[in-house]
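As you look at this complex, bear in mind that one protein chain is not there, while each of the others sits in place.
Moving on, here comes chain A:
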């Protein structure tokens, strides 16, 4: 029916043009005009004359909307407008299906799982995950497995584990079992607030401002704790966007973000390409272009997701960029999610500036900024699974607190962390020592690569070197890049992250995570890379 209406609308619209062209075909088209003209001139003409075209236009809109929704079916939008149509379409289909249902005697094939699971399982693992798996199955060890794969793909910080270990050995029992001197088992065994103990929120807020060198103070009441930064990002996506909406994300971005955001929420990611010519810095013009393109595709953009220090490139967003981002978000009335997971892991001279520093501004702006943090990078406690949502938006906080029931932190871990983070001396030592070690590792690694003729982007934070190996790839394309990645993994036995896994727009860039190494591993890594690069040069 809508189809018919649609074609009628179309002919109404095109008719006059034909007429103006040369009245030849007018006879056939007249039929369409007649009812409208007749109606307008007659009685009550005004009402009908406006209602008919309105209705036609409305159906056209409706038709277009349905047509568009049909194509991206995995984004099962729950917008109320769409539901009745979906319902009215289904009965016929349902009846057929039910007839096909097995009678008790003839069990039909296996019971089906949900469509979204099929979608999750269908996507082949990207090289990022393939490499991670290879490196876990056959890990390099200096003594026991010298031919194993060296892991440079997992953003994990092992540089300061000795300090953490030392602290745990001394304090674990005390901090889990006792509050002060008193034994308190009910503190860890019973139900606790899903969004984290208040004491831990206070400790985390303190730690965050310590990491950010006291430039900002964080209010513990605006903190929601989750079991890792991954669920923190997912919960924010659930809170800020509906299925079928989109976030703008500057590329290259870290590979698992696709899983974190898209899998269960049905939110889409719109890439905002950054280029090597601009040192992979974000430009507002590119953001604007991506926004307009998304809108043309009919996607509603609900926010920008940035990582600062950026992961994997490692550069910091300047004060100016942060302000223009905020302006942009204000102009478009969208959110900003700032992932500051690496805030304490800076190694350059440049100073890190948190999005939170801008928020003394007006209320509307504060409500659109949300910060994600976690203890897995700066405190190198990945296994503890502690993530943080920090927001000024009360509604988002209230919703996130309720959603934390699906991902809360185990109470013994919380108690352990309360004591650890409250131990100011330990925290201060840990931060400064790990920063120093990171700095040294970074300098050595970059120098090593440079000797092989591989240049890295100048970066100031994070665990990665973002290296330009486009000189070594056979064809300047994703295919060439993946060939080199494959060679590095299988011949060189080094697992690195190819730029294409991070959706980098230029081929030939690779991320090397250097914090899982010790200093004496660096020559071995360089040696292996050199071998691969020599075969590459020979093949040319």
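By definition in this document, contacts are C-beta pairs under 8 Å (C-beta built on N, C-alpha and C of every residue); 3 or more make two chains touch, one makes a residue touch a chain; residues count from 1.
In the analysis below, contacts and distances are computed from a predicted model.
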{"item": "From \"AP complex subunit sigma\", \"Nicotinamide-nucleotide adenylyltransferase\", \"1-amino-cyclopropane-1-carboxylate synthase 12\" or \"thioredoxin-disulfide reductase (NADPH)\", the hidden chain's UniProt protein name", "value": "\"1-amino-cyclopropane-1-carboxylate synthase 12\""}
{"item": "Per the touch definition above, residue among A:385, A:435, A:503 or A:528 touching the missing chain", "value": "A:385"}
{"item": "Residue, one of A:130, A:177 or A:505, that touches the chain absent here", "value": "A:177"}
{"item": "Residue of A:408, A:434, A:470 or A:497 in touch with the missing chain, whole complex considered", "value": "A:408"}
{"item": "Absent chain, residues of chain A that touch it", "value": "12-13, 15-16, 33, 36-37, 40-41, 45-46, 49-51, 53-54, 56-58, 61, 76, 78-79, 87, 90-91, 94, 98, 101-104, 107-108, 110-117, 120-121, 154, 156, 158, 161-162, 164-165, 168-169, 172-173, 176-177, 183, 185-192, 227-228, 230-231, 234, 238-243, 245, 256, 259-260, 263-264, 292, 295, 302, 330-335, 364, 367-368, 380-386, 393-396, 398-400, 402-403, 405-413, 416"}
